[in-house]
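Missing here is one protein chain; the remaining ones are kept as they sit in the complex.
Showing chain A:
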Amino acid sequence: MPTDRSDSHLRIVWVYPDLLSTYGDRGNLLILARRAQARGIDVETIPIAYDEPIPRGGDIYLVGGGEDRPQTLAAARMRADGGLTAAVSQGAAVLAVCAGIQLIGEYFHIEDKQIAGAGLLDLRSDRGDSRAVGELVGEVDPRLGLPLLTGFENHGGRCHLGPAANPLAKVLVGVGNDGATEGAWAGKVVGTYLHGPALSRNPALADLVLSWALDVPLSAMPPIDDTWPERLRAERLAAVMPR
């Protein structure tokens, strides 16, 4: 365990909520905190505004989606700050959703400009021919041991993964990165085009991120009552999966 990460409780850092929370991104913070607390783990949630330094000592970092203008501003701030990169090199976990996956890649495009990202995942984003809007279902990389990924996507970008990043899922419904794969992961960093409260329909993904932060296998996470998330998953999957 790195010495400057707190052992007594789990620290979840929400990066720039004032710029990057267009679509209910707060949900991921609330869900991670609740699922940790349900396992008897104390949680500190730390929203970091755009004019504050990103602390190096967090266990989990959340990066949300934003409109073009805030996203550009966030990328510049994040790179100048360097806190997120330092935390990841010390073993912190990262969940990035929607535009967040573009932000933590190598670069992305806003209008005709190429903008440098945080460089945490080996991927590059450009603009697609059309906006991808709708339900997304994916079969998750079997190495991660997760059930189907389900959620809503709404983005104009497309992601191209380099060799150091693994696709998070194979697309069954929707578009994701490019119509074939969705999201990316490497080490303890995961990004998805599912936007907003992506974890509300994917409690197992929430537990995976928690298990990374706690340095335990996913199978070691004690089960908790998931009646309502499971009913939501069942309802959504039944509504959108091809019969």
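One rule holds in what follows: contacts are C-beta pairs under 8 Å (C-beta built on N, C-alpha and C of every residue); 3 or more make two chains touch, one makes a residue touch a chain; residues count from 1.
Simple rule for what comes next: contacts and distances are computed from a predicted model.
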Query = Which of the following names does UniProt give to the chain that is not shown: "MaoC family dehydratase N-terminal domain-containing protein", "Lipid II isoglutaminyl synthase (glutamine-hydrolyzing) subunit MurT", "Molybdopterin oxidoreductase" or "Multiple sugar-binding protein"?
reply = "Lipid II isoglutaminyl synthase (glutamine-hydrolyzing) subunit MurT"
Among A:30, A:46 or A:86, residue touching the chain not depicted = A:30
Contact with the hidden chain (one of A:14, A:61, A:108 or A:152) = A:152
Task = Considering the whole complex rather than only what is displayed, give the residues of chain A touching the chain that is not shown.
result = 18-19, 21-27, 30-31, 34, 49-51, 67-70, 72-73, 133-135, 152, 154, 195-197, 200-201, 228-229, 231-232, 235
